[in-house]
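Here the complex is missing one protein chain, while the rest keep their positions.
Labels run A, B and C following the written order; every chain starts at residue 1.
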Amino acid sequence: MTGSQVKARVVSVEPVGAYFLITLDAPAIAAAVEPGQFVAVAVGGPDTAMLLRRSFALYTADPSTGRIQIVVAEHGRGTAWLVRVGAGTPLDVVGPLGRPFTLPAEPGTAVLVAGGYGSAPMFDLARRLRAAGSAVHIVVGAGSADRLFGIDEARDVADSVAVTTDDGSAGVRGLVTDAVPALLGSPGATSVYACGPMAMLRAVGEMAAVYDVPCQVAVEESMACGIGVCMTCVLPVVGVDGRSRMVRSCVEGPVFDAERVRWKDVGSLPADVVGAGAMGAH
Amino acid sequence: MTGSQVKARVVSVEPVGAYFLITLDAPAIAAAVEPGQFVAVAVGGPDTAMLLRRSFALYTADPSTGRIQIVVAEHGRGTAWLVRVGAGTPLDVVGPLGRPFTLPAEPGTAVLVAGGYGSAPMFDLARRLRAAGSAVHIVVGAGSADRLFGIDEARDVADSVAVTTDDGSAGVRGLVTDAVPALLGSPGATSVYACGPMAMLRAVGEMAAVYDVPCQVAVEESMACGIGVCMTCVLPVVGVDGRSRMVRSCVEGPVFDAERVRWKDVGSLPADVVGAGAMGAH
Amino acid sequence: MNPVTIHDHECGIGEIPGTHTHDHGEAGQRVDLATTLAGVTLPNPVLTASGCSAAGRELAPFMDVSDLGAVVTKSVMLRPRSGRATPRMAETPSGMLNSIGLQGPGIDAFLEHDLPWLAERGARAVVSIAGGTVEEFAELARRLVGVPALVLLEVNISCPNVASRGQVFACDPLAAADVVRAVKAEANGVPVFAKLSPDVTDIVAIAQSCVDAGADGLSMINTLLGMLIDTETMRPVLAGVTGGLSGPAIRPVAVRCVWQVHAALPDVPILGMGGILTGLDALQFLLAGASAVSVGTAVFHDPSAPTRVLSELRAELTRRGVRRLSDVVGAAHREPQR
Partner (left out) sequence: MNPVTIHDHECGIGEIPGTHTHDHGEAGQRVDLATTLAGVTLPNPVLTASGCSAAGRELAPFMDVSDLGAVVTKSVMLRPRSGRATPRMAETPSGMLNSIGLQGPGIDAFLEHDLPWLAERGARAVVSIAGGTVEEFAELARRLVGVPALVLLEVNISCPNVASRGQVFACDPLAAADVVRAVKAEANGVPVFAKLSPDVTDIVAIAQSCVDAGADGLSMINTLLGMLIDTETMRPVLAGVTGGLSGPAIRPVAVRCVWQVHAALPDVPILGMGGILTGLDALQFLLAGASAVSVGTAVFHDPSAPTRVLSELRAELTRRGVRRLSDVVGAAHREPQR
């Protein structure tokens, strides 16, 4: 599950709408990626005050060229550095990390829901689903048109593509989740995959539950290590034994079955989580 | 004395032997430089872990183009960053700082002694001395030929140039100080100026004292602020009243009369320094 | 849920109206930055830090020091002091160590040369005093009360106590209280702030002890004791062996100290410091409970840091629609309104 650590040369950094598409030379990583996995990138260069790696979902990974691509939104200091890094710079990258999306045992109809840069892992997933015989419907939403990533590619890899924006600057005005129930209901979706903000994942998961369709979500929790040693990236997840645990999203996720995530308890400590009782004492 | 703080665009960084010649666009600084003054440069870029500025003697300052130049030896982390900075990068530079060399009241014969990148401030000084009617003899020494800076230019601005290297790879094999006594003695030097390592400054100062020639030296103490507020850059200097004080080399130097510096006490706290008695108590 | 609300920015889903405070408020009215420290009103809450701006004069090329809340002068002692041998400083990750040893001209020269310069410019001076004995502190207070420019006394109790085998006053609640009491007895109404060291097991206990002894407020934090070893010479880098660690590296410790003391003593004004580089850093201290802040080591990185921090703070508060500085002081202790 845990990947290798490489010095990946930056091939290019290209603005794509509000995002930056970063292409890296990383054969060891490109060789073994499955959709939903991510990389952890050291930022800031030598003598930086930024100690922690930043995580990014893998958008593409091509074993033949040895290249990988990530889609980066400039957010804080680390991404500000990353989107300005010059071609040729060696980046310290660890990956591929995390549990990927799993394909259904039987072909069927898959609905892929993505918010903002959350579409990054969806294209490869769509291709694999189609290769395995599933029909694929993609819903992509964002705040505005410049925050939609890969609409054209979505059309290539999916049977249908629905687009929403909050401000109506592209596709239908509204939330990405507005477009989901229709897809779940009528043609009879057999699986749902979602990547995007937590609130969206939760909403999609709840919809899928209503229609009784299995739903996998890729969550995005703050991660200090990305490799499972620090315990910072946890969220409460129900195990197969029915008991809830604080589970590491970097190694046991980032992909979870939506129905197992205790959405409303994320960011709190439910009393029935295994070991919560031991917290009271000290 | 204390200069201005500017965002100086990097015009170019060129390797020159073992050094790097860095040219900056800094009109506010270029307007007012005197030889021996320095600049303090913030290093490491945004989110760097390096908090303190690095100091560099001004090599050239051209009020007409608004450009200044410094000669940088790669030493530790800060200079490693600086010599790799891309053209166009805005550097935060404070300067000109410090007390410059003072020209003699009367024209005479000046001997300029430089070690390594210590030659940087000497060319402008030589020009000004000659413009004021003095004869100028330059002695430049370094460990090896690649650490001699500006020999050709020295020939342009001086009446004579002597070159030494430790390894004999250029000029005479030996220490720069080997070449000094001859110049002090026979033609009757009337002033000595030196810039380079502390051991060299001390040796030159002692030779000048033997020949009773006034000698100014530009010292290089570790500086946290460069503007006189932190008290880190001090050395024991005898004042006009004959009493020694721990004196800030950033604002009261870096140029000092050699005879006033208590060379053998640099790095210690002589008991007769003003206020040393108060240290014992706590 | 997450520490940062990136999700809201990325695709607008689940966005809660009004959470994007940083996009609004540009048109907000000007925030009133005036702050009060134990009855002393300062035009704004950004001060220099003792020992990091000398007595203000060297900052003149970079700012008008009267624009600052006040200038906190380098701790002055009775007699002139040479300070320690060099090296006196070393850079560390996001910080620095110093071991100056309180070099200074002594109170006479300070009164003759330094304070008048500040007074002439209409600047406010917080004078930091340091002594090796309780009596020295008292004597310094006596000499200072009534001089122009002085608005507040900061008592640097983070210096070694001669009577107590060099243990630092600030590390002992009783010794700290003795100094505060003695200074307070001489202060004649000038507010007295005790400057605390973070190198203690229980900073709240020291704070309480100083307040009980009459301190009108608390400055915190002084530097942390640290050291660096030169791996080439295999010896300590600093001539003084250990030194004080300052700069952004210590900011989380400083914010925690302010938070703890404000939680325990909410009515005691705090001058907060430790690693402030930006207006947002200053805001952290205010939110934790400081009524004003000192900008120290940042001056070495950027000589115009104090005024830059001030204008950044003004902009940030304006963006948030804050009207009065006092509205944010200690606000992180309160449950959010929304």
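Couple of notes before you dig in:
Just so we're on the same page, contacts are C-beta pairs under 8 Å (C-beta built on N, C-alpha and C of every residue); 3 or more make two chains touch, one makes a residue touch a chain.
Keep in mind the model is a prediction, meaning the values are calculated, not measured.
The missing chain, though absent from the view, touches A, B, C when the full complex is examined.
The residue from C:100, C:129, C:250 or C:270 that touches the chain not shown here is C:250. Only one of C:115, C:237, C:310 or C:325 touches the absent chain when the whole complex is considered: C:237.
Within the complete assembly, A:224 is the residue of A:31, A:145, A:172 or A:224 that touches the hidden chain.
Considering the full assembly, B:199 is the residue among B:32, B:182 or B:199 that touches the omitted chain.
From the options C:187, C:287 or C:325, the residue with contact to the chain not on display is C:287. Taking the complete complex into account, residues 1-5, 21-22, 86-87, 90, 92-95, 97, 171, 199-202, 224-237, 241-242, 245, 247-253, 255-256, 259, 275, 280, 283-284, 287-288, 316, 328, 331-332, 336 of chain C touch the chain not shown.
Although one chain is not displayed, chain B still touches it through residues 49, 73, 75-76, 115-118, 141-144, 147, 165-167, 175-177, 196-200, 203, 220-222, 266-267.
By the touch rule set out above, chain A reaches the unshown chain at residues 2-5, 42, 49-53, 92, 94, 221-222, 224-235, 245-246, 251, 266-269, 273-279, 281-282.
What we mean here is this: only the chains that are shown with their structure count from here on.
Averaging Cα coordinates per chain places chain B and chain C 35 Å apart. In chain C, the positions touching at least two other chains are 93-94, 248.
Annotation for chain A: residues 49 touch two or more other chains.
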